Structures are given as structure tokens and as C-alpha cells.
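To start, the structure itself, in C-alpha cells.
With one protein chain removed, the remaining protein chains of the complex are shown where they sit.
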Amino acid sequence: MQKKDLSLLILILVVGAVVAFINPRFLLVGNLSNTANQVGMFGIFSIAEAFVIIVGGIELAVGSVIALLGVLFIDLIVNRDVDWILAFFLIIAGGVAIGTMHGVLTTKMRIQPFVVTLCGLLIYRGAARYYTEDATAGFGYGASFPMLEWLAAGRTNVLGFPLPHSVVALVIVAGIAWLVLHRSVYGRYFYAVGKNEEAARYSGIRSDRVTISAYVICGGLTALSAVLIAMYTRSISPAVHGSFYELYAIAAAVLGGCSLRGGEGSIIGVVLGTILLQVLQNLVNLLGIPSSLNFAVMGTVILIGVLADQYFVQRRKRAPSARGQAAAESAPASLERVNAE
Amino acid sequence: MQKKDLSLLILILVVGAVVAFINPRFLLVGNLSNTANQVGMFGIFSIAEAFVIIVGGIELAVGSVIALLGVLFIDLIVNRDVDWILAFFLIIAGGVAIGTMHGVLTTKMRIQPFVVTLCGLLIYRGAARYYTEDATAGFGYGASFPMLEWLAAGRTNVLGFPLPHSVVALVIVAGIAWLVLHRSVYGRYFYAVGKNEEAARYSGIRSDRVTISAYVICGGLTALSAVLIAMYTRSISPAVHGSFYELYAIAAAVLGGCSLRGGEGSIIGVVLGTILLQVLQNLVNLLGIPSSLNFAVMGTVILIGVLADQYFVQRRKRAPSARGQAAAESAPASLERVNAE
Amino acid sequence: MREPFLELIDIGKTYPGVVALDHVSLSVAPGEVIALLGENGAGKSTLMRVLGGVVAPSSGTVRIDGADRTGYTVTDAIAAGIAFVHQELNLFDNLDVAGNVFIGREPVFGGPLRLIDRGTLRAKVRPLIARLAADFAPDTPLAELSLAQRQLVEIIKALSLNARCVIMDEPTSSLTLSETERLMQVIAGLKADGVSVIFITHRLNEVVQCADRAVVLRDGRTVGTLTRGELNPAAMIRLMIGRDLRSLYVPPAAPPGNIVLDVVDAITSTYPSRAVSLQLRRGEILGLAGLVGSGRTELARAIFGVEPLLAGGISLDGEPVRISTPRAAIDRGIYLIPEDRKGCGLLLDFPIAENISLPDLASYASLGLVDRSRETDNADRQRERLKIRATDVKMQVGTLSGGNQQKVVLAKWLSMRPKVLIFDEPTRGIDVGAKQEIYDMLRRLADAGVAILMISSDMEEVIGVSDRIAVMHEGRISGFLARSEFSEHNVLQLAVGHSI
Partner (left out) sequence: ADKKVLAFVVNGASDFWKIAEAGVKKAQGELPDYSLQLKYPEQAAAAVQQRMLDDLVAAGAAGIMVSAVDPKNQTEHLNKIAGQTVLFTTDSDAPQSKRIAYIGSSNTELGKDAGKLMLKALPNGGKCVGFVGLLGADNARERIEGVKETIKGSKVELVDVRGDEIDQTRAKRNVEDILAAMPDVSCLVGFYSYNTPRIYEVLKEAGKLGKIKIIGFDEDPITLGGVKDGAIEGTVVQQPFEWGYQGMKLMAKVVQGDKSGVPAGGIIIVPGKVIEKSNVDDFMSQMKTMLKK
């Protein structure tokens, strides 16, 4: 675990402890399980976003893709009687197709990723709204897919804790993503391309291919979370479903140490970033803070956390003699990381 | 005018011509004046955003600042009977204070601008909502500030065209911004810091100060547009007012040639970007396209425009011998520009 | 001589307004060591980029093992056994040393997952590091290495390829004598193994030392080839610049004056337990020598206010000053010309003129607005004075050849009025002809009363140009040498910290 991840973990623990102290119901199994469920759903698309950010891109269409694919998924299984397993794979394929398109447009056509995915954001949401004629797509009352529901939105009792299956999905996704990013050759190429695309090309890395595959992974994972979220809300108003989720995803990734300049970030960090954001949401409701202050509290806690981290890092940097060589050696690196953005 | 700006202008003219052909009412003085009014309001905060993007930062709080300052402005003059001139200056000072804070946090405390301004986005909106207890702030019926209304939301007949004063404001702001960015010493520093902060520092540029001043300019201009927008809508629901406007601003800046990696972009480009976005909005209503497709149409037109531009640029690049030296000379630069992001 | 296996035939390359290569041919036989010489902008790097598959030639053929290659790319070059050390470093500062060395060729396990075998990776890098006696470990993050150390990493990367041909584009430009010696041994070893080496350098004695053949380019054309027996500096210079060169170095006009800069017990963060003191006089050129990583750059950065001084102080003209930003240093007349031109020296996408005017922009302005014609005029003057090869001062600096970029870095500062000038590797990558002009200029500046601190890894240059030499070893000054004590042996002895 990197130093930055550790700071984040500490921040989460501190926030959690404070909340638990003020309202012990925070620690109720039910509440923790609900929060975990949110973390599961949001974590998957945050990891998706992280892949793109690490190769130096950005994906703004996450929320719209979640809306469009969610609508399609529900439509397929509820109105068109497609078998849900087939529908699931179709949706994943859809996400992969969208990702491929974004990747190709940014690499082969050399359009800025911000522009490509902004257009995606606009187009997919429009498509979702047009498709349903702005109506809400949902299971309605009584429609039931017991197996699918259990798999996607159910919980399994593990040692007394109702573990949401979205968390299981997140653990699997994060595990594989960790292996790929931090241990595999391919992951290394992601970081290399994100940091210095030209040098990567000189080293014989097919940087276009690497970039495209980051978008593809992002699309596929986003599709997965679209299905989970659709099964959680069971209804999708295409005009608002998932809107702003790209900001959540980017925020989680950035909190987790990704730099928007590319080449940096860790999977553990992204997951921790997601957890922090969700715990903060939970906190506002549990402490009875006026809902209007919901966002403000989130912002304030994040800012204080980051400031505190920075304060300690800076202090350590300023007094390296006191902490000896080791501290001095590590300080510039982590400073640079913050600096780099 | 740079080549990129020219492509954008052509795109706007083409879109305009198509719309005028389908519905000639597009060219009615009233309609053009309305669209111009929107361009005026949106252009100012897009220029604000461009300053920050050029020094390599990002400002996500634009929309929230517009909500908070708008609410405060209306509250000051309607409920607290502050003289509107004083209130105006207080609001601008507020914007400047917010900008200073963002600048100091990113430079002196070395927190990523994305994190700082994301927290700002959350906090200011929360503050606005809390301040009004989520109620709409408005002039109510009959409240009247004729001078202020005329200045901020009025129109003056210029050769038969009712020129909205927001456009006058934009022209003044854009003119000064152009002078500052493209002709002044300070403007050069903005680009230098955005491009390579380290090299700028080695050349004796106080990069922190330059960065902070970009945020300050951004805050001040955003405050100005907050007042104009408040006077236009005449009522502000703090929960939604101005939300997503940061995306508009970033989109206009990026369309206008700014790179999110900093150090690039032109004021003319940003203004053209704003015009394009507003003409697209106008188009949807005028052509009677379903509102749900509003965004999709915007996205599609932008994408097609960028693709067409790219196609011609790439073609020219591939056949430099045919078009002679001049074309070949400009091609790599503009390619690089797209590439850089 | 064995049959050539790499052939570049009639290669041409044009950039807008520039003919970089004009029908150049070169063939390389196994085990051959070829030096590629020429002035800055002669086309050396471009030719090698063609061979490395980085740029596509406008005309001509690349032939490998007798087969003509079309659509030849980096991947093909790597597959054909060509390793390339680029002039501008191309490394990843988010990876460690081993990761950089084996990027694109990581040893893997785990089947289709292709997990990186980190143990093997490090084990493979370790002997290569030892071979160059570099002082970093396989898992040292690249971000912690100095420029010269990074250059060693690039070389290690090339060696690790087990290539048939290694191209090195100015591998020694920031290395000191001992590393250079070691590199020469490595090249000899490669040669013995039948590996060909093409290297580009502006340090002619390296050529004499190890090349079988020197190919000289001028203005994108081959102007001659010198074989082993003909290799002597005078002949090479004549081919390169088309005339003879008088002695490079000019003696000072007057003895040095008062102490201008006084550094007392300065401590920087890399060597927190070592204090540095030195004094610099008016009109003096103080050479600062030392091995890679000895802390010279860091000292310069501390004086210039880029890095904090942990302890100690600096006085200027006898008055203690506190310098915490480069701006403060510049305002007091202390200028630093940094060694890392890509990172700190230049804005690569900016035009030449705007780079040159940047440190002193205010003086080109009236009412805060930049007077562009004055800016351009001055840039044109500097271009002529330093013979910067560019069609126009509106060209982006990034498109210039390495040496010409370095000249732009110098030009930035030379139109101003300094009191203390710190040059960090001022002639890195600069050709002999231009070196002479720069040395002349250094001397003129010194004679005009500027105090100059010249950090250099080029032993010849340190001895030739300096009035006095300070040598650093592991973060402290191990000794000063007066003119009469100047010798390679003395400098080296102080640099390595023990007698040799």
C-alpha cells in the first residue's frame, strides 16, 4: 500500500469514528451493508474511469452510458423478453463498443478525449431519453427475475454480515484490475503511455492500442455497473439517471491518487476514494444534517482531509534533517505526485 | 485569427446556414438578439474558465459560484436594501475572494486543482442552498430596479439591432482578455506557466503568483456573469441554478482550442466555442426537435464538426507536397495541438 | 571487414523549410564502431532516427540483412536488433530503473495474464548497472535520479537489448570522465562480441579513442569518412566546419576582482550532513567538477533559489541575502542556465523568440504590452550571434536539433546584465565550432566583470576554460585547484575522493 493510500485510509477511519461516536447507528450491520452496496456499485465505474485517467485520457460519458445501457437492459428483459443472461452479455458488448469508439476517435482521429467523451455524454443521454420518449423505464410492480435479482442486487450472509453482491463484484473487479495494472505487462504499458506517450512509442509499445484498450475496459466495466445500478434502482428516468456520476468517478480516482495528467494512480486508492465519498453521503443522512448541506459537508471533509495530508507531507519536507535521509528521500516523490496535476 | 479558430467559425457559419435554410426565422432580428444575449452571459464565464485552463488548472466551481453569488446579489438588493452598485462590487469582491482561495490552495498548499474546485463546487452550492433554506431567491412581483435592469438585462438599438448589454459586456471583457492574454507580458506568463511551470520558474516567473491571478480573474469574471445571469432569470433556485455550467465553460474553452494540459488556447476561440454551443441550443428549439434530443443534437454536431476539421487537417498533412510548403508548415502545429491533450 | 548488415541508402528527409538529410548513405558491418560527427543541426540525429524507425525518410531505402524494408517502424527496428539511446531522454519517471530498462520487453509469467516477473527483472538489470558502475539500484524510482544518472539508465536499456547494433546519440553529453571511460570500455566489449555501435558525440577525443571509422555530415550531406588511421581532432574539425579552428580557449584579460558571491556552509537536502563553502570573484570563471551525482547541480539550484537551503548562507557583494525563489535570484543579478533543457530550460512548443525573451520580457514591453518586433529583432540578433540553425525565430524550439536548443537556452540569458552567472553544463551537445564561440563569450563576460560558476562534466572544458577549479565529491567540496595545478589526474583524484 502506498503512502497516499494510507493517508486516505486514515481519513476514512477518522470520519467513520467521528460519525459512529455521534450516531452509533452508523455501525449497525444494516447501515454498513447499505453503504457497502453503494461502494460496490460506484467503485466499479470509478475503477473504469481510473483506467482511462491512467493512460492520460478522461471519460465524461460514464453517467450517460449508465443511463443508456440501463434503459436498454431493462427494456430488453422486461419488454422484449430477452433472456437476461443474453441481455447481460449484450449490454457488456454495448459498453465495449462504446469504449472502442471513444478510444478510436481519440487515438486514430486524434480528437481530444475531453471533446470525444463530452459529445458521448450528450449523445448517449439524448439517445436514452429518445428511446424511452423520456418515460421512466422500470420493472414495474411485480415483474420479477429472481435469479438475476439475487445475483445483482441480493446479499449473502457472511458471518452475520449481509454482504451485498455488488461488493463481491467490486472485489473481483478490483482484484483483477489490481493484478492487471500493478503486476502485468499490460498495466505497465498503461502507466508508460499515460506518462510519456512518445517514449512509449520509441520503446516499441503500440500506444494507440494501449489507449484504446483502456477505453474498452472502461466501457465494459461501466456496462457492468450499469446493470448493477439498474437492478438496484429498478427504474431509470433517462433524463437524470446516473447524471454527475462521471464527476463521482473522476473524484474517486483523483482522491485515490490518479493525476489527470496521466501515468499515476492505484487501484487501492480508487477503491478507498469511493469508500470515502460514500461514507460522507451516509454521514450527512445519519447525522441529520440538513440535506441542503449534504454536498457542502462532503466538500468540506474532503478538503480538510487533503489539507491535513498535505500539511503533514509539507512539514516533513521542510524538516528533512530532523527525520533523516529516509524522509527526505521519500518526500519529494510524493510532493511531485501532488504537484504533477 | 488562428487556423483552428477559422475552422470553428466555418462550422458556426455552416450550422447557421443550415438552420436558416430550414427555418428562416432563425435570422429574425429578435432571435439573433436573444441568442446573442445568451452568448454574452455564457461567454464571460467561459473566458473566465479559459484563463484557468491556460495556466494548466481547472475550475469546476463555476456553476456553484454563479448560484451562490447570484443568490447573494438578489438577497442584498431585494431583502437587505443594499444599493445595487455597492452590491455589485461586493459580489465581484466575493468572486475575487473565491478565486484567490482556489489559487492559494492549489499553489501554496499544492492540492490538485481538480480536488480544490470540486470541493468548491460542493461547498458553494451547499452554502447557497443553506443560505436560502432551499427556497428560490427572486425579485418577486413588481420589485424593480430600472437602472440595474436596463444595464444588466437591457438592450440598446444599434442600427436596428437590439444589442443586448450582456454582449457589450462580453465584447469589453473579451477585448481586455485578448489584450492581456495575447499581447501583454502577463499573458505570456500565463501560457509559459501552463506549458511548463518548472521552466517558467527557472526563467524568473513567479509561477505561483501567475497561477493565483488566473484563478482571481476567473473568480471576478464569474461573479460578473453571475450578476448578469441573475438579472436574466430574475429568480434563482439554489439547488439547480447554474448547475453543469462548468461543463459548458470547459466545453467552450476546449472547443476554442484550449488544452486541458495547459498553455494553449485563444480568446477568439473561446468566444466562438460559446457561440457554437448557443447556436446549437437555439437550433433545437427552432427546428422543433424534441427537447429530449437537445443534448444529443449538440453532441452530434460538435463531433461532426471536430471530425471534419480533423479530416481536412490530416489530409493536408498526408499530402504536404501537393499543397506546398505553407500548408505543410501549419499542419504539424495544429495536429500537435490536438495531440497534446 | 565483414559484410555490412545495415544499410541506409540515399536517405533524404525534409522538414518544412529544412532539408535535414540530403541523399546520405551509411552502411554498418558487424562489430564496427562508427562515430557520426557534424555540427549542430547537421542531421546526425535525424539519420539515426531513420535507422531506428522513429521517423520515416522522405526518400531512400533502409536495407537490413540484404532486404529492403518498407513501412519500417520502431517495432521493426527493435525486432531487427537495433537499440537506440535517444539524444533527448525518453524515460518514464513513474517507473523504477528496472521498469524503464525493460519497458516493452518485461519477463513474464502467469500465461495469458502476462504478469511481470519482478524478481527476474531486477536480477537482469543488476549486472548491467554494475557494468557501468552506476550508483543506483534496480528499484530506485527514476524520479530520484539526476540527469546524468538517467542517461546511464538509457544506456543500460540499450545494452539490455542484446542488440546487433547499438545507436547512441550523444550518450556522454552529461557524463563525466570516469563514466565516459567506462562507457568506452563497454563499447569495446560490444565490439568484441560482434555488436556494431554507432555513436554521435561532440567530444572528439572519444572518437579517437574508440571509433573504427568516423562519418562526418554537414548540412545534411556526407562530407567525408575518416578511417582509424586518419582520426585526429584537427582532421575531424576541418571536415565538420570546413575550416581550421584556432585554440578553443582564451586567457583572462585581468586578474579576478573582489568576492561577489560567498556561499558559506550551505547544506542541501540530498546530502544533509555535508556543508559546502565557496567564493566567487568578479571576472573569474570558477569551474565546478565532480562525478555524476556529486551534488553540483543541487548546489546551483540552491543558490538560485529553486531548492531550499537547509542551513548556511549566501552573501552577495558582502551582504547576506536570502534567496527563496528564482525571481529573487534574478532580481539580484544571479542567473542560472540549467542543465536539463527539456525540463527546466525551454518551453519546447514556444517559438524561439518567445523563449529567448522570457526571462526579461518586461524590458521588451511598453505599458505591459509586448513589443513583438523588438522581441523578434533581438531574437534574430541572438540567432546570428550564436549561429542557431533555424529558418526563422518563429519556429518552435522543439523542432531544433539538440545543440541548437542548447544555444537557445544560452541566448535566453545573454541579452541581460548578470552579476553572477551559473552555467550548468553549458556546452552539453554543442559542436566544436559553437563551443569556441561560447568559450569566447564566457571569457568576454568574465572580462566585463561577471562572476561565472561553470559546472561541467567535460574534463577538457573544465581545464581549458576555468581560472580556478572546485571539485565536488559526495556533496562536499573536496578541493580547489589553481591554474598551475590543473591536470586531469588532479581533478579526477579529488572527484573520486581518494588517490588513484
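Details
A, B and C label the chains in the order they appear, each numbered from 1.
Here is the rule we go by: contacts are C-beta pairs under 8 Å (C-beta built on N, C-alpha and C of every residue); 3 or more make two chains touch, one makes a residue touch a chain.
As the structure is a computational prediction, the values presented were derived from the model and not from experiment.
With respect to the full assembly, the chain omitted from this view is in touch with A, B.
Touching the missing chain, out of B:Ile58, B:Ala239, B:Val254 or B:Ile268, is residue B:Ala239. Across A:Val15, A:Ala239 or A:Cys258, the single residue that touches the chain missing here is A:Ala239.
One of B:Asn31, B:Thr100 or B:Thr300 touches the chain omitted from the figure, and that residue is B:Asn31.
Interface residues of chain A with the unshown chain, by the touch rule above, are 23, 25-26, 28, 30-31, 34, 38, 129, 132-136, 138-142, 229, 232-241, 243-244, 281-282, 285-286, 288, 290-292, 294-295. One chain is missing from the display, and on chain B it is touched by residues 23, 25-26, 28, 30-31, 34, 38, 41, 129, 133-136, 138, 140-142, 229, 232-244, 281-282, 285-286, 288, 291-292, 294.
As a convention for this text, only the chains that are shown with their structure count from here on.
One simple way to say how far apart two chains are is to compare their mean CA positions; for chain B and chain C this gives 44 Å.
Chain A and chain B have centres, each the mean of its CA atoms, that are 28 Å apart. Residue positions of chain B touching 2 or more other chains: none.
Per the touch definition, chain C reaches chain B in the complex via residues 16-17, 304, 306, 325-327, 329-331, 336, 338, 343-350, 354, 358-359, 361-362, 364-365, 368-370, 396, 412.
By the touch criterion stated above, chain C contacts chain A in their complex at residues 52, 54, 74-75, 78, 84, 86, 90-95, 99, 103-106, 108, 110, 113-116, 141, 143-144, 267, 269-270, 272, 308, 310-311. Across the complex, chain B meets chain A through its residues 58, 60, 105, 109-116, 118-123, 125-127, 129-130, 133-134, 238-239, 247, 250-251, 254-255, 259-261, 290, 292-300, 302-303, 306-307, 310, 314, 335, 338-339, 341.
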